[in-house]
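Here's the structure we're looking at; comments come further down.
Removed: one protein chain of the complex. Kept in place: all other protein chains.
Chain naming follows the written order as A and B, and within any one chain the residues start at number 1.
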Amino acid sequence: MALLEVSHLDVGFNTQLGSVQAVNDVSFQIKKGETLGLIGESGSGKSVIGMSLLRLLPMNACVKGEAFFEGKDLLTMKEKDLQKIRGERISFIPQNPTASLNPLLKNGLQVSEVFERKGHSKENSWKSALKVMERLMIRDPGLSAKKYPHQLSGGMRQRLVAGIALSLQPELVIADEPTKGLDSLTRGKTIEFFKHLEGDEDRAMLLITHDLDLAYEICDRLAVLYAGEIVEMGPAGELMDLPSHPYTRGLIKSLPKNGLIPLEGRSPSLLELPGGCYFGERCCHHKKECSCKHPQLKNSGAWQTRCHLN
Amino acid sequence: MVKIMKSANYFGWHPGPFPQINWAPYHKILTNRTVTVCLMILGVMVMLSFLAPLITPYDPNAIDLKSSLQSPSVDHPLGTDHLGRDVLSRLLYGAKTSFLISLSVVVFALSLGIILGGAAGYFGGLADEILSRVIDIFLSFPGIIFALALIGALGSSVLNLIIALGLVHWASYARLMRGQVLSVKNNDYVSSARVIGASDRRILIKHILPNALAPVIVLATLDMGHVILSAAALSFLGLGIPPSVPEWGSMLNAGKEFMRTAPYLTIFPGLALTITVVLFSLLGDGFREILDPESEVMGLGAA
Partner (left out) sequence: MQAPPAQKQWSVANQMSPQLIEVKSLSKDYSRLKVLQSVSFSLKENETLGLFGISGSGKTTIGRSLMLLEKPDSGEILFRGKDLLKMNKKEISLVRPKLQMIFQHPETSLNPKMKVQDSIAEPLIIHKNLSREEIHSEMKRLMRLVGLRPEHLERYPHQLSGGEIQRAILARIISLEPKFIVADEPTSMLDASVQAQILRLMMKLQNDTEVTYLFISHDLDVLRAVCDRIAYIEAGSIKSIEMNEEKRSWAEQVRDSE
């Protein structure tokens, strides 16, 4: 049975400009120990999906659909029950590690605080915190624990935030854009670090990213998002080597090392999505059918594609 | 100068060589309930004060000793003072005095603060060093005592009152403006303007001022109420405004001797003062809410 089963997730935002459909009928499953990557560009709704699962979205969001975590629906359960799951069983590694750490608390305290809140004594908590930091490849945990967040490098800070998120050994981790805005050195270390995390058999991970290299290295399966819906989902290696949806193909080809061939145009505005295929206008295989009929997600084995051409 | 004029009028909608303000976000003013309500009440108050001659039949300075210290009645809805003057007309005429004084003080202090604070922040170096110390000195005096001393030295008149209160307030605007300019100055669009060869004048007027002013204007709005209060306090002490001119502070001062026998002489001006100050505070808070970028609805990528 799947650990997390999301079906027909819709997320809309009521804004001054009208209703914005950020996520559209998204369904996916994550099995125990599996890593699913949600990849897409800005505005594709990938971060919104992650936030909506833990109900972290602002008040003007309207979430529909189901998200069953071990048989219980995360979207409709009581806030009190969700609080027990948040952090303990599902945890969230936020995008910006610097903003997520308290600059006035020593690193060790930020981790041990989590254990203290669980009723452990101060000493035990500190010891557990050191253990967590050691497991997460933080160099010289004893010394780092006594420093303040600003004294760590960007990569180390991210590990610390991950440490806080993983300290209670959750079954599912949602990581939001771990490599965004990092320079190549830190990014390389982050990829290495997530590989190390992924190696843990018991833990499932939902990795939200725009970084195709990271996704390729770490994920078991990938879901590609475009304009709020999944356009393609399949096993990571095959999907990256032989993408079948024109958008995925275009995205991979636009990388500098793959020839820097641009996808013309821009993603459609979520305020007024076009009729037919959302990618239609930018697609080089455009057919008549594409502009009048919205394609459905078609199954073929472990693979799903939303395209009229296949 | 010619070039700037030309650019300012180039597309026909800029008012002139002044910093153009983008009014688009200000539609939010009308959607913010606090601000709308405050603006409406204040607008009514200002209108009443300027239409006072049409509303009350009495001259605010007409002395009628026969009908002195009357309680509120149909003839005198808010009663009369010890010289028989109608309290309602004095209250309405007094509002005009208070609003005008407060507006002059804030405009004077704001201009001084924006120019000096802006210059300190933009040019930096020695100019900043000197101006910052001057600002510190002005901020280190307790406001009302400083104003008292100034009026003592300059002599008691409405103009001197405005100058004194202006000098008390400018430094806080200058300090805020300096900080604003320092942070706006580091934006890439300012560097970009410098790289394309824009003059200092153009950078200040077109790129820095429009992006730095918002919080200073919020502070000025919040201060309007304080200034009315300070002006009232000074005229309560008999400084600044001559006793013949109706003003809320001097009304309080005159009424304090009759607190027991005719409490309405102090209650009504006090109430008017309190309501005005509260309204300006709420208005300032409302502006802050509107101008705070954090309060904007979450942006959605390409949308």
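Going forward, a residue touches a chain if its C-beta (ideal position, glycine included) is under 8 Å from a C-beta of that chain, and two chains touch if they have at least 3 such contacts.
These figures come from a predicted structure and were not determined experimentally.
Enquirer: I'd like the shown chains that the missing chain touches, ordered by label.
Expert: When the entire complex is considered, the left-out chain reaches A, B.
Enquirer: Among the options A:9, A:133, A:191 or A:263, which residue touches the chain absent from this view?
Expert: Missing-chain contact among the listed residues: A:263.
Enquirer: Could you tell which one of B:76, B:206 or B:226 touches the chain left off the display?
Expert: Among B:76, B:206 or B:226, only B:206 touches the chain that is not shown.
Enquirer: List the residues of chain A that touch the chain left out of this view.
Expert: Residues of chain A in touch with the missing chain: 41-42, 154, 181, 183-186, 210, 212, 250-251, 254-257, 259-264, 266.
Enquirer: Contacts of chain B with the missing chain: which residues?
Expert: Touching the missing chain: residues 3, 6-7, 10-11, 20-22, 24, 187-189, 191-199, 202, 206-207, 210-211, 299, 301-302.
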